[in-house]
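Reading through the structure tokens given below for one structure.
Removed: one protein chain of the complex. Kept in place: all other protein chains.
Labels run A and B following the written order; every chain starts at residue 1.
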Amino acid sequence: MAFFDSIGRNTVGGFAYVGGLARLSGRAAYFTLIGPFRGKALRWSRAFHQAMAVGVEALPILSTITFFVGLILALQGAYELRKFGALQYVAGGVAVSMTRELGPLMTAIVVIGRSGSAFAAEIGTMKVTEEIDALTTMALNPVQFLVTPKFLAMILMLPCLTTWADFMGVMGGAVFGVTGASFTFGGYVQATLDALLKRDIITGLIKAVMFGAVITAVGCYEGFETGGGAEEVGRSTTSAVVMSIFLVIIVDLIFTSLFYLLGR
Amino acid sequence: MSDPNSDKTLSVHDLRVRYGEREILHGISFDVPRGETLVILGGSGSGKSTLLRTLVGLQPATSGEVWIRGQDIAKMSEDELDETRKKIGLSFQGGALFGSMTVGENVCLPLREHTQLEESTIQIIMRLKLEQVGLAGFENYMPSQLSGGMKKRAAVARAMAMDPEILFFDEPSAGLDPIIAAGIDNLILKLKKAFRMTIIVVTHELASAFLIADSMLLINKGDIVAHGTREEMQNSTHPRVRQFLDRVPEPEVAEEMDYLQMLTGEAPPKAL
Partner (left out) sequence: MNIVTRQQGNSTLVDVQGDIDLYNSPEVRKIILEELKEKKVARLIVNLTGVRYIDSSGVASLVEGLKVSRTMSSRFMLYGLSPAAREVLELSRLIRVFEVYGTEQEALQAK
């Protein structure tokens, strides 16, 4: 009984959580899309700084990770494919897996670790030190001031990062292609381009945008939900990372199923 | 401004506030006429900060009304509330400076966000305000590089940035050395004279309170114990007021058994 009880409670809690995320996203969307027409200026310069922090500064680690992921994919793929003497399909396999799935996902994971946690920590600290209250008393809406620039930055940067991740993954695959599977570099790239459909890239980018929204919403929401005390900021940060990974996977599942059904 | 109540810049009726189940303020009422200074006194935890937070609309009231400049804040739309907030300033007990900005940027922020002033004008205003709180030359410091007292003064400068009509101070001089604290008192008196500002100050410094107050309010555990002019408070014979003004410590726990029970956790402390 207690088990079902706790499932029930968690389900209710889960809905409340998602409701909170939706409300926050809705308000951020209002300030992004409708606010500017009502005299509430968009904060492009803040968004730009966020975009630099989210995007450009993530490039080294993201490049390294996705390069290796591409290489791993090629190795794993080749392990099966060589049984059928079909090693020439490695390039296509890597390309499709990267663009449709692992490019967006690995980007999301890196961004969660770097930026999602930072959003929660930043806003959580501001909550604890009453800086959020200070914003409010100065007639500066905290969502407009803090969250909107982050949303803008994330929604713009995640597709860019994902595209780069796809590219680095293909490069990783090419290393195996050239050294382990008798491709020339040019031949590997050609095989990649032949295998990729525009649809593969677009579905990946749609996922990336959704992931960006989820990560921002969770990071900021956890920040705003921070109670009193510095240790609470640590708790918010941790739970922002865990919840973001979980929700990114759920969103990924939903969109992958959708694309699967639509793509038949 | 045609409202007959508009000479009362701030008006509070039977205000009750609770955090969760626990009621912190049990029906507070008072008025502050335009241009006057109200000093709120009371022991730690008596609800002074909560009162200030409620007055500026950070904390919703459970019941009762807060009228600012002739308008009930509970009935204001978000935009109206923001318009009102541009005309009030609050310096938080802990400063609440934005840690990611320099002291100067903290002071400039409301001016940059809410006015069309040229950047050069904003910079001069910022330096004027920092000079007034004795922080001239500190505009490029980060808040983390300031001492606690300096943070407080920077917070005062930020609260004054827009020349508000109503200024709230939460313990502005707690932890400041006596000379700086006297400087803050002096500033409050000058602000009142120069801008006819309405000022509400929470403080523990009795000397300062009697220097700056037009009227005083003594709160104890969420209730108003006494409210009157400076002279009325000075001459009050109310035991609580005398206790506070004469700095008499809380009476010792009378019943030894109660004390034992309190220590062993068998009974909740009665004082709450």
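To be clear about the criterion, a contact is a pair of C-beta atoms (placed from the backbone, for glycine too) under 8 Å apart; a residue touches a chain by one contact, two chains touch by 3 or more.
Please read all numbers here as calculations on a predicted model, not as lab measurements.
> Relative to the complete complex, which of the depicted chains are touched by the chain excluded from display?
Per the contact definition above, the missing chain touches B.
> Can you tell me which of B:Q116, B:S144 or B:T264 touches the chain that was removed from the display?
B:Q116
> Could you tell me which of B:L41, B:M162, B:M216 or B:V241 touches the chain that is not displayed?
B:M162
> In the complete assembly, which of B:A74, B:L128, B:A174 or B:L211 touches the absent chain?
Missing-chain contact among the listed residues: B:L128.
> So that we can see where the missing chain sits, which residues of chain B does it touch?
Counting over the whole complex, chain B touches the hidden chain at residues 111, 115-118, 120-122, 124-125, 128-129, 131-132, 160, 162-163, 190-191, 193-196.
Keep this in mind: only the chains that are shown with their structure count from here on.
> Let me have the rounded angstrom distance from the C-alpha centre of chain A over to the C-alpha centre of chain B, please.
One centre to the other, that is 43 Å.
> So in the complex, which bits of chain A are touching chain B?
Those residues of chain A that touch chain B are 122, 125-126, 129-131, 133-134, 136-141.
> Which residues of chain B touch chain A in their complex?
The touching residues are 53, 56-58, 81-83, 85-86, 88-90, 92, 94, 96-100, 109-110, 113-114.
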